[in-house]
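The complex appears here minus one protein chain, its other protein chains still in place.
Chain naming follows the written order as A and B, and within any one chain the residues start at number 1.
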Amino acid sequence: MNIALSCKDIVVEFDGFRAVDGVDLELARGEVHFLIGPNGAGKTTLVDAVTGLAKYTGSVVKDGEELRGRKVHHIARKGIGRTFQTATVFEALTVAQNLDIAAGAGRSPWTLLRRRRHLPPHVRATMERIGLGDRADTPAGALAHGQKQWLEIGMLLVGDADVLLLDEPIAGMGHDERETTGRLLHDIAADRAVAVVEHDMDFMRAFASRVTVLHAGAVLASGSVDEVSGDPRVQEVYLGTAKEPADAATA
Amino acid sequence: MNRFLQTRAGTWTGFAAAALVLFGLAPLLLSGFRLGLLAQFLCYAVVAVGIGLAWGRGGMLTLGQGVFFGMGAYLMAMHLKTADAEFRGGPGAVPDFMELAGIRELPAYWAPFSSPAFTIAAILVLPTAFAVLLGLAVFKRRVKGAYFAILSQALAGAFAILLIGQQSLGGFNGLSRFRYFFGFTLADPVNQRMLYFIAAGVLLSVVAVALQLRRSRYGELLVAVRDAEERVRFLGYDAANVKVVAYAVAALFASVAGAVFVPIVGIISPASIGIVPSIMFILGVAIGGRASLVGPVVGALAVAWAQTALSEQFPSAWTYAQGLLFVLVIALLPGGIASIASVARRFPTKRTQVEAAA
Partner (left out) sequence: MDLLVGQLLTGLSTGSILLLAALGLSLTFGQMGVVNMAHGEFIMAGCYTAYVVQQVVGDAGVSLLIALPIGFLVGGAMGLVLEALLLRRLYHRPLDTLLVTFGVGLVLQQAARDVFGAPAVNVSVPEALRGGVDLLGTTVPRTRLFIMALAVLAVTAVALVLRFTPAGRRIRAVTGNRDLAETAGISSRRVDAATFFIGSGLAGVAGVALTLIGSTSPTTGQSYLVDAFLVVVAGGLGRIKGAVVAAVALGALQAVFETYSTASLAKVGVFVVIVVFLQLRPQGLFTLRTRSLA
């Protein structure tokens, strides 16, 4: 297995409350790794920690390099990209502009100060890949909900992220859009590590290569879909709060 | 029309038309006095272009542009005063206002300003460097929005009070009564006309720089930072640096405007750069359209013209008008005049949508 990112003993504390409490996690290239768990289990906080937004103790190593204490934009440049529960794109700019900005974190000041003559080829290719090839000049604010989420994923792809942390990428999508997104995730995971924070159990069953269940800030179980769904502790957590995942799925 | 202006040919046409008006028509039609007023207004417009960049495109509501305007103005005024003094009393002579205040020795920090080259370099570098330092201190710590606006305003207040306390900078009265501008007599109408051409040239160059910044990849990035700063950071950019550039460019524009303003108007004092004058720079930008390129220029010219035309005859009514303009434009037409066309276009479609739904 080709481990891209490995987290050891991550602890995130807010005013004495341990939102993430000693989590170990490894993300491998070639896998779509689902992080599931009830509300407040610490899934998003874990993503916040890895991407440099939340302070933590422990260690996050990508390709042999320790990332703890690095600034948000440094971590992003190391190839770790994330999305947000509410798709965050630059609504006043066009799809092409959004992707071009995302592709350009390494540009020199001189390049930045000039006009863009042509869209870089890999940006155009990604635009096709996320199904927005014919929307290059559409303002991102005018896109449909699901298209914004694809655009945000596309922005990570053109930015050469090879660890993608996606926070509820199918929230608010219809059935067909979910299928497309699931296939897209597997497609891009071919040479990348993809982690997905999700509430939707059907989606998880259909597309997860590996699942980690978080509960109360700690890892409850980890393994394949079958291993995890057969785990009695996982069933207990989900039966005990049986309504929650269902609620979240419909929300 | 708009689409045409965005092409290369359109851009050149626009600049040619502006140059024709500023360099051809205006000097032909306006008397010397009015041309002088226009030159003064053009300086305000230069400040406005910078504010449009920082606030309209970058989302940084800078309420302290008077600080940078004042820096440029005082730096230039110091050169003019030392040059005047040297002309009368030889090297090292003390400017007239210092004699009156009982200062016999030229303070050490005044001495380098007898050099024109040093002065021009200082006008270009000092305010910009100060803006970079302040910007780094503030934006790196992610102080933004209203906090940044309040800090920039407090800076303007502190700067004006600091100047009032400095007798060697003329204190409350500021610096005035300049005779020569790089060797040219300011009283000569020909030279006054030259100053107008300088102001017009500066405005055109500043607009050209702003245009290039807007159309560049940096310009797109700046808008991205304005609308979703954290997203930009998570894409691997240091968003603070992006903001600092726009803030520093706006400071540079304001400084140059102040430097040109001084020989044209003949006085600079703390009263014209404090909290209230600083926020007044915003009014024209808001009216013209904060996010557009030409809007701030038009707005600043219009406000300055109205101020001159109305404030002496109807001081009370003009203040009410200013206040109400702030309220009405910001609340009802946040895009300013520049957005009227698109607002008007949107109205009928809205109605048809409602009708279609009903």
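In the analysis below, contacts are C-beta pairs under 8 Å (C-beta built on N, C-alpha and C of every residue); 3 or more make two chains touch, one makes a residue touch a chain.
Because the structure is a prediction, the values reported are computed rather than measured.
Engineer: For the full complex, which residue in B:G157, B:G201 or B:P277 touches the chain that was left out?
Structural biologist: Selected residue, touching the omitted chain: B:G157.
Engineer: Which of these, B:L22, B:I123 or B:A228, touches the one chain of the complex that we don't see?
Structural biologist: The single option touching the absent chain is B:A228.
Engineer: With the missing chain put back, which residues of subunit B would touch it? List them for me.
Structural biologist: So the residues of subunit B touching the missing chain come out as 59, 61, 134, 137-138, 141-147, 149-151, 153-155, 157-159, 161-162, 164-166, 228, 230-231, 275-276, 279, 282, 286, 316, 319-320, 322-327, 330-331, 334.
Keep in mind that, in the parts below, only the chains that are shown with their structure count from here on.
Engineer: Just how far, in Å, is the C-alpha centre of subunit B from the one of subunit A?
Structural biologist: Those two chain centres are 44 Å apart.
Engineer: For subunit A, which residues count as touching subunit B in their complex?
Structural biologist: 51, 71-73, 76-77, 81-82, 84, 88-93, 97-98, 100-102, 104-107, 111-116, 155, 159
Engineer: Please output the residues of subunit B touching subunit A within their complex, sorted ascending.
Structural biologist: 212-213, 215-218, 220-221, 223-224, 227-228, 230-239
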